[in-house]
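What you see is the complex with one protein chain gone and the rest in place.
Order of writing sets the labels: A and B. Residues in every chain begin at 1.
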Amino acid sequence: MTATAQRPSTTIFRRPKTTEGFWSWITTVDHKKIGIMYGYAAFTFFIIGGLEALLLRLQLAGPNSDFLTAAEYNAMFSTHGITMIFLFVMPVGAAFMNYLLPLMVGARDVAFPRMNALSWWIFLSGALFLYSVIFFGDVTPPLGVEGVPGNIDPSDQTLLGGLPDGGWFLYQPNAGPAFSPGSAVDFALLGIQILGVASLISAVNFLVTIFNMRAKGMRLLRMPVFVWMTMVTAFLLLFSLPIIAVALFMGTFDRSFGTLFFQAAGGGDPVLWQHLFWLFGHPEVYILILPAMGIVSEVLPVFSRKPLFGYAAVVFAGGGIAFLGFGVWAHHMFSSALTPVAQAAFGLSTMTIAIPTGIKIFNWLGTMWGGRIRFTTPMLFAIGFVAMFVIGGLSGVTHSVVPSDWQQTDTYYIVAHFHYVLFGGAIFGIFAGLYYWFPKLTGRVMNEALGKTHFWIQMIGFNLAFAPMHWLGLQGMVRRTWRYAPETNFGPWNLAVTIGAFTIAASILVFMFNWTWSKRKGAASGLDPWDARTIEWTIPNPTPEYNFAENPVVTSLDHFWHMKYGEDTEGRAVRKDDADELVARLDHGGRNPKSPIHLPNPSYFPFLMAVGLPLIAYGIIFHEGIVGKVLIVLGAVITLGSLLGWGMEPLEEPHGDDGGGEHDAELVEAH
Amino acid sequence: MKGQERPVPLGLARDGADTYTRPMVQHPRRRRSEESTRPFRFGGVALLAVLVSSCSFIEIDSPLTTFEPAGAIADRIDGLFWPVFWIATVIFALVNIAILYTVIAFRDRPGRKEPKQTHGNAKLEVTWTIIPALILAGIAIPTVRGVFDLTECAPDAMTVEIIGHQWWFEYQYPDHDIETANVLVMPAGQDVCAVMTSDDVMHNFWIPALNGKRYLVPGQVTLLPLHAYEPGEFWGHCAEFCGLSHSLMRARAQVLSLEDFDAWVVSQQSGAPVPAEGTPAWEGLQVFLNRGCTQCHTVDFEDNNLDIADNIVPDPGFNGPNLTHFASRNVFAGAYLPYEGLSYNEALTQWLANPPEVKPGSFMPNLGLTQQEIDDLIAWMETLS
Partner (left out) sequence: MAETVEVAEAHADDHGGHGEHESFGIDNRKLGMWLFLSSEFLFFGALITSYMVYGNDTFGNTVVPREIYDIPFTSVSSFVLLMSSLTMVLAHQSLAGGDQNGTKTWLLATAMLGSIFLGGQVFEFYEFIQVYGMTLTTNPASSAFFMLTGFHGLHVAIGVIMLLSLFGMARRQGGLSEKHGMNLELVGLYWHFVDIIWIVIFTIVYLLGAV
């Protein structure tokens, strides 16, 4: 209790005080603001990745097209993958988790608010670093064996062609120093490395939040499924990111410092890269899809007016998918020279994933069965998720038949499969969540007519864009193909795909208009617009800065629903007489806390620290010149300096004489 | 908090919602229950229309199709694919019919009561765990057998060494001392074992009609058994992204009857004829010898005593296809050229005039050949049968 007095209350900077305006966003440690920033950034990259996809589709609309150069096409499909995976689906998942996790477990913030801010700023700096390749990166012609340079037609060297072009998988040695000599691939390797740091910090933070910050009475099996899926995702991140970190370090060292890990000419093994990459890469798929599964598991019960069918089964199936997900990586490499035993083993382990996935699908169906289904926009997206994800899951089973996969791998059949999983799955789930929780951000609901228009255009566009890819793949269209021959008859189907892609783009425009319009003019939502079930809806919309005026006490799964509804003798839900009164009371009480509430103070250091990392990365890329060396030192000084400042900055400025001893804990409520 | 008008809960039918008594704000013009099902119907019909109209293309197979297996291995794979495909299709249909039925039958509508609050059913959970497991076990058995039967080459198989280059495949027949490119020639009815490696990055060799695909890894050797029942020509493609012109790295397999194959072997073992002096072909040969082509390309001449033969010792670092029997192959430039709408000679002219323009990144540079030089070269290359 005496420690505070001995510590300096301000360190390098005066403690930021603003709660509004530009600086409040830079220095905030509020999980909601961080979640919103994550969300907008992710959506921006969704637009960028989508535009890249449209360019790809324009190129492929007909055979032997000249719309893009080969270099541009390769750069576009590579950055499309990197952007959608690392800069859209992952951070948008982080956005949902950031915003919702404390609300759903009944906490005022995450366990480590400043680390939360740090993870967001590191994400942003990594993303900007990655895309700064446009200004600082270069692509030079490929080198053949013995360092013979290839030839590029001058007209091929364009701005877009200068983006990283090794694919998101960055297979070695094609993405190694010999065959991708320009610095563009370095930006991809180091950018993903920085993004990984952000995800790792988030993962630790979310796990501790879930383990230690739940509201009183919220036992593990009373947590909303979204919280469970966040936990599973965080574990996946925790255990898969270090592996890709090692692979990325090796790749960077091969490129920048001459190590020989994957360089066949020096005795290295390119297949090791594949193992390391997919040891991360396959869990990554579940990192992308599990949050969406969590969202859907929240939305379906609300609009079926029934509890989630088989809650425990859904939860454990999610855990099972994650666990099995670490044992299937080599199914991405069936066409490498694995032994028959390994091929068979990975084929079988891949099949087993279908079982927990099936359990989820059937339980979602069971949730809707016998319900009273309201076709609101979030519900449409959630139903769309279930229907489309089934297709992606089943085509996944056909891949597990290893000899079939020898035909299918690296064709558009795979592209179709994972877009059904990641677009039909993850993105439909994300939109369900955006429509569903929009009131929590704004206090308004999104326009339903526009929302449904968005859904149907997207549904049609999505199937038009990705269903024909199954056929194209089985007809032998390989992936990452800049051109295809007229004799292949791929043309009409590809044209259909391109039209589908533009249809999706149109639906996204509808969404963006709806979002912008509804933010200002949407109908007021009140406290409980959907007649919801979970405790994030027991607090006013938009969410007050302190979340809960009083720490909630939870007595059951779907706590809020049970506050409002009882059951009659048949087991049918009956709204309690005082439910409306309760909602009004919650709304009023949530806005008027009985006593002032402590929140963690803002801080400059997370932002500053995040600035240091890309400087080090630039330094590594340009380490041969003096500028690079200066940048490495500068970046290290900024990072370590802000770490020191951070260490000396108490979480909360002292206020009065009580409880001071806790102030340098990460969060007062942490215990 | 102003505006107590709250559209809560959205989309729930008002009239007849007997157990649900709380006041709700309705959209002024339309009843929500109608609004919510109409787009649903419309969307379903539109989706169906798209699916039906797209069926018209379905009859046209691509030369790369996996649906027309032409050998024992590809046949076996095809036989594995279809049962699984149909199982998947049936499950897909059942699940989606169930979804459609559920959302239609249990949609909110006037008079619908609040649902019973069921939390789950242990018997159902067990059922839908075990049934998929059984189906998968049924799929697993033929899968495992297929894997063990299909990964290794037959002991009496003829060996072809396949070497991947950016961006073309080289084929060597060690038993016959033949070196060729782009077109893999093999006998019908006989097992062939492709012994593969790569010269630079990873490639992936794939002739869909003859087998699935297998990586070519630099510094390592991988095996791919191939088999064809009947003579014919089959298309192939490099399936792993291998750099700038990956999409133009293609392959052909030409399957010959045993007699034709033997004849092909004999013709390939002969050297190239030396053209008569003064002919366009002779001029073409001079272009070949004097404009740097020999840095990368080998041509074995019939007359080994010829002075010019000594010139043709490519730098090992530069590697281009062996051109001795260039004209015996119907495709060139990584089996990319010619394509439909571009004749052989037109394609060859374009290629020789500016290779990097035709094939980005190509290690064959633009030599600035004149049209006359190109014509002469083509005249000479036609003699390389």
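Here is the rule we use: contacts are C-beta pairs under 8 Å (C-beta built on N, C-alpha and C of every residue); 3 or more make two chains touch, one makes a residue touch a chain.
These numbers were taken from a predicted model, which means no experiment stands behind them.
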- Item | Chains still shown that are in contact with the chain withheld from the display | A
- Which residue among A:Pro242, A:Gly571 or A:Gly625 touches the omitted chain? A:Pro242
- Query: Hey, which of A:Ile47, A:Ile134, A:Val204 or A:Leu582 is the one touching the hidden chain?
  - Reply: A:Val204
- Query: Considering the whole complex, which of A:Gly147, A:Gly258 or A:Gly625 touches the chain not shown?
  - Reply: A:Gly258
- Task: For chain A, enumerate the residues touching the unshown chain of the complex.
- Result: 2-3, 6-7, 19-20, 107, 111-112, 200, 203-205, 207-208, 211-219, 238-239, 241-243, 245-247, 249-250, 253, 257-261, 266-269, 272, 276, 279, 544-546, 551, 591, 595-599, 601, 647, 652-653, 655-656, 658-659, 661-662, 664-671
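Rule of thumb we're sticking to: only the chains that are shown with their structure count from here on.
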- Between chain A and chain B, tell me the centre distance in angstrom, where each centre is the average of that chain's C-alpha atoms. 31
